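Remarks on the structure that follows.
Note that one protein chain is taken out, while the other chains of the complex remain in position.
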Amino acid sequence: MSSILGRIFRITTFGESHGPAVGAVVEGCPPGIRLVPSDIQAQLDRRRPGQSEANTPRSEEDRVRILSGVEGDITLGTPIALLVWNKDQNPSDYEDVRKIPRPSHADYAYRVKYGVQAQSGGGRASGRETVGRVAGGAVAEKMLRERYGVEIVAWVSRVGSVAAPEPDRSRISRVEVDATAVRCPDREAAAAMLELIREVKREGDSIGGIVSCVCRGAPAGWGEPVFGKVEALLAQAMLSIPAARGFDIGSGFGAALMRGLQHNDPFVRKGQRLGTLSNFSGGVQGGITNGEDIYFRVAFKPPASIRLPQKTADYEGRERELILKGRHDPCIVPRAVPVVEAMAALVLADLAMLQESRQRSSAS
Amino acid sequence: MSSILGRIFRITTFGESHGPAVGAVVEGCPPGIRLVPSDIQAQLDRRRPGQSEANTPRSEEDRVRILSGVEGDITLGTPIALLVWNKDQNPSDYEDVRKIPRPSHADYAYRVKYGVQAQSGGGRASGRETVGRVAGGAVAEKMLRERYGVEIVAWVSRVGSVAAPEPDRSRISRVEVDATAVRCPDREAAAAMLELIREVKREGDSIGGIVSCVCRGAPAGWGEPVFGKVEALLAQAMLSIPAARGFDIGSGFGAALMRGLQHNDPFVRKGQRLGTLSNFSGGVQGGITNGEDIYFRVAFKPPASIRLPQKTADYEGRERELILKGRHDPCIVPRAVPVVEAMAALVLADLAMLQESRQRSSAS
Amino acid sequence: MSSILGRIFRITTFGESHGPAVGAVVEGCPPGIRLVPSDIQAQLDRRRPGQSEANTPRSEEDRVRILSGVEGDITLGTPIALLVWNKDQNPSDYEDVRKIPRPSHADYAYRVKYGVQAQSGGGRASGRETVGRVAGGAVAEKMLRERYGVEIVAWVSRVGSVAAPEPDRSRISRVEVDATAVRCPDREAAAAMLELIREVKREGDSIGGIVSCVCRGAPAGWGEPVFGKVEALLAQAMLSIPAARGFDIGSGFGAALMRGLQHNDPFVRKGQRLGTLSNFSGGVQGGITNGEDIYFRVAFKPPASIRLPQKTADYEGRERELILKGRHDPCIVPRAVPVVEAMAALVLADLAMLQESRQRSSAS
Partner (left out) sequence: MSSILGRIFRITTFGESHGPAVGAVVEGCPPGIRLVPSDIQAQLDRRRPGQSEANTPRSEEDRVRILSGVEGDITLGTPIALLVWNKDQNPSDYEDVRKIPRPSHADYAYRVKYGVQAQSGGGRASGRETVGRVAGGAVAEKMLRERYGVEIVAWVSRVGSVAAPEPDRSRISRVEVDATAVRCPDREAAAAMLELIREVKREGDSIGGIVSCVCRGAPAGWGEPVFGKVEALLAQAMLSIPAARGFDIGSGFGAALMRGLQHNDPFVRKGQRLGTLSNFSGGVQGGITNGEDIYFRVAFKPPASIRLPQKTADYEGRERELILKGRHDPCIVPRAVPVVEAMAALVLADLAMLQESRQRSSAS
């Protein structure tokens, strides 16, 4: 297991999908940050299943409890333990799974790796694992907003063949994103996405998609070359999200098609600071933020859990037909939106503190 | 700085492009591995500039010296220090750079971050920094090959608009890759790529591209959920390479367009083990290897250093025209091939050792 | 904060003395270990206040709840979250403390460091913080016992001027240790210690002491030179315990007085393995276990919280007399015994797994 992330602002997550609880411990959050449960609850509510017809009907209240690290609504600088009880478990749904590894799920790999197996097959390999990320990420986000004015907004930019036009990244808000059930700020594309998800759901199938994200307000100077570049840590954080298959930043994969003169972002004066005219770099140059908006994309595969019968093999290698019970998301990207935001916040919070570490504060 | 990577098999790299030397210390390599300088030199030679007309004419011998950790051609289990002297420096090429930050280069971000600036502008933000990665990666690769039979092969799959057809990933070899100057195993595509690079070079411009990579022979069970998933650590490692803009694994960004039934890899008996019929998962499920080939892509932007004049601003924000001197690669992807292989080897070596750590060996 | 310890077998602890809960997350415990709550509860009970007249009367039930990482009494290899609710809080006892920093307590240093202050003054700087250590250490101990047959036994070897004769380290058991209220296996010394503690308590003062510890059954080969030597990590672990002031291993500070010929441990055949005739090395040579018993001592200062009035200054520097309310231990060493055992187990569990990591198991 590697359930700890970060060097200074660190998170440890825990919890099986079908155990008593899930949660996280945030270690290294600076003291003196105002933090109330609703700061965290808001993002947990956006992650929660059963919000719309696009999601699994599994119903969890997902109330977060802050167990430590905060007194009088102010962080103490000590570890912040966050707990969410599991309620709606139905392990009987997972009986077949003990004999037949679900295709493209973690069942088989977990069994080989660990030799034992959680009731639910994949154990930690479950969407429910992201509760801890979202809770911890909300703490990171609060710190970033309060101290640096950083804003992070993610949205769904593609579901299957339906791609949305790029919104104005400098203004897009969570209100606009949440205005549609699929969390795509473009109303027309959102409608088509919802239609597609309904169709896929009817068929008992699932569909992939892309989440885009922008981080505004990060000052120049964050990011730790060589191996801790902003894009490297974002890539790790995003590819660690269940079902993520790809990450690119700024021009991304499109950069492969471009020429240097076209791709280079010329410098230009922007008020008191130096800015760039274009922003193909996605706000990061040499692995370090340059003060422009950071933006990136995360590709998600179609959820592996589908209702359609699948021809596969059991653990003994015998051919079997698998029909999954249980409740599943036909498309994960709408619920992945707050998870992407959380992971971005965790990465930036850590890099912000690392950058402060090398400067002599006036206070000390 | 974050020039240390890994939890058990760890690498520390060092060295400025225009300082006395570059290198790496490999910490945590197991004892008893046969290691001779030529194991490392072979990959350094493939990374070296001046190999073909596709590269910068800067000429470095790049002889590696093993300073510690090996005796009688056998690793001791102690840190392996690897040193390469810098020889062909021409800092006078970088005079303008002290006044005008090169667009889409690290000059500006480094200056804001560190407050001081290396002679060459970006300091560690230089292709030369990858010497340490390649040297250390060669040690990781030797260990993986000797202990587990793992083979890693990367190649150029796209230069600008020229895309090569997917080769047979189960057989592709470095010999085939090196048969063309651009390191594309498809002869026809390779010719078109070379033509395009020549054209771009003539114009004083540069061009992006994609490197693909396959890792064969990794057993099922490597990878550390939650944050240390194979794809997460590969993504970090790849996005840490200078000029990398994107990473995807298996079906990658294409997964966003697919349906679950189509994307799921059915299990099937393969000799003594369970395998999958298709491999959209790219050899990784739930963040853990499943015994199938691991394959992924890395997108590179066009090099920021071009000979064409660029309109930009100096550090004071005054509009300036920048004309770069010095020697530059019009396209980085052919030389990125051994760097991608090195980073993949470093990630897998660490994950291999982490997986061993939880099993009780018969020896102890 | 640095509430995370270990490289592979890692623990994160959390919780303020006067917040809702304390606990720990054990990350990296191998799968397949039998683990039931009573494995943990036994050590928590030994740590609990109010067990004898030697302790503070604060009464906590300290029931541990396992929230994750275990199913059917078997570890899954996933994070094991351990929770203990706080019950008996009396923050009104701490009113004065907000104005006057308690001498030799953490109040002042915490306020300078964090700028904010927990209700109880020191926040995490409380004996209650050790609940998480003991809980997590019990998991480590179970793993070590089950896999390697390692046994860890600590005892009180000194209280103030009363020193106990060295017991037979090769046989001493927890039953013998717990036979006396002060956890000293020598009955005569134990009686004198108890007498001294009673006297000190009557006076409203406190007294220091020493805990000794032996770890039996660790095979040769554990320990990670250079900075991860057994004695280095034990020293860190022990000095991290509240009130610890010193650590020595084997001959320890006595080694300063010895000559080489006298101190060197000659090798001798012991059954199938090489052993040593004497064991001044304390089971560790060159930072690596040699198969002999590991033994060490930890010195504890007298608890800073005393009932006697103290002349000191308030935060403004004004001279004040401080009279502490609340319930306090006159001597901490009897309750430190399970904490020392826990920390030893955490260190050895991590080193055991690190040593496995470099060996190729037959299983993979």
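The first chain written gets the first letter, and so on, giving A, B and C; residue counts start at 1 in each chain.
As a working rule, contacts are C-beta pairs under 8 Å (C-beta built on N, C-alpha and C of every residue); 3 or more make two chains touch, one makes a residue touch a chain.
What you see is a predicted model, and the numbers here were worked out from it, not measured in a lab.
Only one of C:Val25, C:Ile80, C:Ala164 or C:Ile210 touches the chain withheld from this view, namely C:Ile210.
For the options C:Val97, C:Met143 or C:Ile249, the residue in contact with the chain missing from this view is C:Ile249.
Touching residues on chain A toward the chain that is not drawn are 7-8, 28, 30-31, 77, 147, 219, 221, 353-364. Panel shows chain C; residues 1-5, 7, 13, 101, 103-110, 112-114, 122, 124-125, 129, 158-161, 200, 205-210, 220-229, 231-240, 242, 244-253, 255-269, 274, 276, 280-282, 284-291, 299-306, 308, 310-313, 315, 317-319, 354-355 of it touch the chain omitted from the view. Residues of chain B that touch the chain left out of view are 1-4, 10, 12-16, 19-23, 25, 27-28, 31-32, 65, 67-69, 71, 74-81, 83, 113-119, 123-124.
Everything that follows uses one rule, which is that only the chains that are shown with their structure count from here on.
Two copies of one sequence, chain A and chain B, touch each other mainly through matching residues, since over half of the numbers at the interface are common to both.
Separation between the centroids of chain A and chain C, computed from CA atoms only, is 38 Å.
In terms of their C-alpha centroids, the spacing between chain A and chain B amounts to 26 Å. Counting partner chains per residue, chain B has residues 7, 221, 225, 354-355, 358 touching two or more of them.
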